[in-house]
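Note that one protein chain of the assembly has been removed; the remaining protein chains are unaltered in position.
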Amino acid sequence: MSNVLLETKGLHRFFGGLHAVNDVSITVTQGAIKGVIGPNGAGKTTLFNLIAGTIQPHNGEVIFRDKKITALKPHAVACRGIARTFQTTKLFSHMTVLENVMMGRHCRTRCGFISGMLNLPRTWREDKQTKEKALSILEDIGLKEHAFETASNLPFGRQRLVEFARALAMEPELLLLDEPAAGLNIYETKELAKLILWIRDRGVTCLVVEHDMSLVMAICDDVVVLDQGRKIAEGPPRTVQRNPEVIRIYLGDSDA
Amino acid sequence: MNLPQVVQYCFAGITVGSIYAIVAIGFNIIYNTTGIINFAQGEFLIVGAMTAISLNHFVPLPVAIFLAVVVTTIIGGLVEIVFIRHVRNASVLRLIVITIGISILMREAMLHIWDEKVRSLPYFTGTGVSTVTILGAHISPQVLWVLGVSAIIVMGLTPFFRFTLTGRAMRACADDRMAARLCGINDRWMVTLSFMLSAGIGALAGCVISPVTQTQYDMGASLAIKGFTVAILGGLGNSMAAVAAGLMLGLVEAFVMSQFDIAYKEAVSIVILLLILVFRPSGLFGKREIAAMRAL
Partner (left out) sequence: MTHFRRYIPVIAVAIGIIILQVVLSGTRSTYYMTQITMSAYYALVVIGLCLLMGYAGQISLGHAGFFAIGGYTTAVLTTFNLMAYRDTPLVSLCHSLGVVVQRQDIYGADILAFSPWPAFVVAILLTVIIAFMIGLPVIRLKGHYMAMASLGFGLIIYRIVLGGRIFGQADGISNVPPFKIIAGLEVNGRAAFRIESYYIAWFVVLAAMTLAINLVHSRVGRALRSIHENEEAAHSLGVNTYRYKLLVFVLSALFAAVGGVLLTHYNGSIGPSEVTVTKSVRYLVIVAVGGMANLWGALFMGVLLNFLSLRGVFGSYDDAVFAIILITIMLFSPQGLLRLPKFRTVTPLLSRRANE
């Protein structure tokens, strides 16, 4: 099963004089969990933003399932099957946990203004399905008892989980995880690793930006290393770990 | 049109344009220190003029104007202390809505204190019919007063912001309020000061233009819109550009008045405002930081 799900070709992005992403080409095979690591400022989140459509590259292409998605806006990218989570949790704080996850179903449902305003029967069916799917995901993730609580009332770790549930509700093919372990302790990180593996077993390919090396080593099939916008290395975690360039950018030169 | 007529219209344009520029500078001072757009800016001009007009019945004109500026400055400070200072976790939008409420309140207060009659200060020098001849056109000496006072305000503010400690402290607040506070700058005071300063120069401008345009309790809103248009045109926060933009708007208005129906004069600034907001919100002279102005 060596299908290439996502491919970036020669992506370049500048911010003023800063070459934030410099000729980055990566491939993500279907069913894999691929890690993206590198020091702060390496361009990892920018890369995510380029893939997700939040910003446009100045050069290069993003190809998803053999189709170019470079110019698409975030909502269109989402509807193609790419979900993402954010570095800082972006939940809908005043909405309930259930409503948050139901929002994940948005790109898979269709009823619009007119059917909404007239409360047509087809909205009843669709909303019922949306609610049921959302509840079943919450159950799978273990948050069902919080379904009707306001999202902002949950502890931080649970809020993270809600964000995952919401992304999963989209039934994505590719999930972009931006530093999912940020702010989690050892036990929570272990749970997170299990969760990501479980997500992959459901058929979702994952691209994970992370700083936590233990997590990366534990779950990633494949890792790409960025430094100052450039790709330094790519390959299985053990191999990359021994790459002298990679060691240098993390630990520094003895001459520096 | 012959030369004297053109000169006439040009002077009319830059006269009223320099007042718009002063209003815009008032906006910029407060915006630069706080990020708020103060909708009540126009009212400061009117309050200043009305106060001076009333005081003029008891004291000579220069004293009346001086006192009016002082009173309006205090009012500006009070407005900030009472309404703006204590707002916690305020989004910029909420504060703007508050200033809209304040402007309406001030206008209604003026209506009840002074009634809706049109008034004006007497001409500073000469009378309504005295003229000075420049390039064949007959200009009222008051026009020179307006241009002179505006120039002094602008030229006074530049060294103030660049060289005095207070001025630089205000600029520091604009750049990074937290850092300013860490440097020992009393940022809350700076905010109050910015309101007071804007109110003061507004009052002065209102007084000097009063003989030319007359003063009525509800003129503040129209001045605020035009001042805002000028501020945006020059790039919010950029006072030098505001001067240029103000003169431009004034000249365009004068030109429109000369060629078309006078009723369209008001529409000019609004149309320019809408065009600028849509096509170039960073202003003619501002950097193209469109990402900062636009939502997704």
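Of note:
Chains: A and B, in written order; residue numbering restarts at 1 for each.
Assume contacts are C-beta pairs under 8 Å (C-beta built on N, C-alpha and C of every residue); 3 or more make two chains touch, one makes a residue touch a chain.
All figures in this text were calculated on a predicted structure; none of them were measured in a lab.
From the set B:V69, B:L121 or B:L273, the residue in touch with the chain omitted from the display is B:L273, counting the whole complex.
Among B:L3, B:V63, B:V97 or B:I152, only B:V97 touches the chain that is left out of the view. Residues of subunit A in contact with the chain left out of this view: 52, 54, 73-75, 78-79, 83-84, 86, 90-96, 98-99, 102-104, 106-107, 109, 111-113, 115-119, 123-124, 126-127, 130, 148, 166, 170.
In the full complex, the hidden chain is touched by subunit B at residues 37, 83, 86-87, 91-94, 96-98, 100-102, 104-105, 107-109, 111-112, 221, 225, 228, 232, 261, 263-264, 266-267, 270-271, 273-274, 277-278, 281, 293-296.
Keep this in mind: only the chains that are shown with their structure count from here on.
Note on chain placement: the centre of subunit A and the centre of subunit B lie 49 Å apart, centres being C-alpha means.
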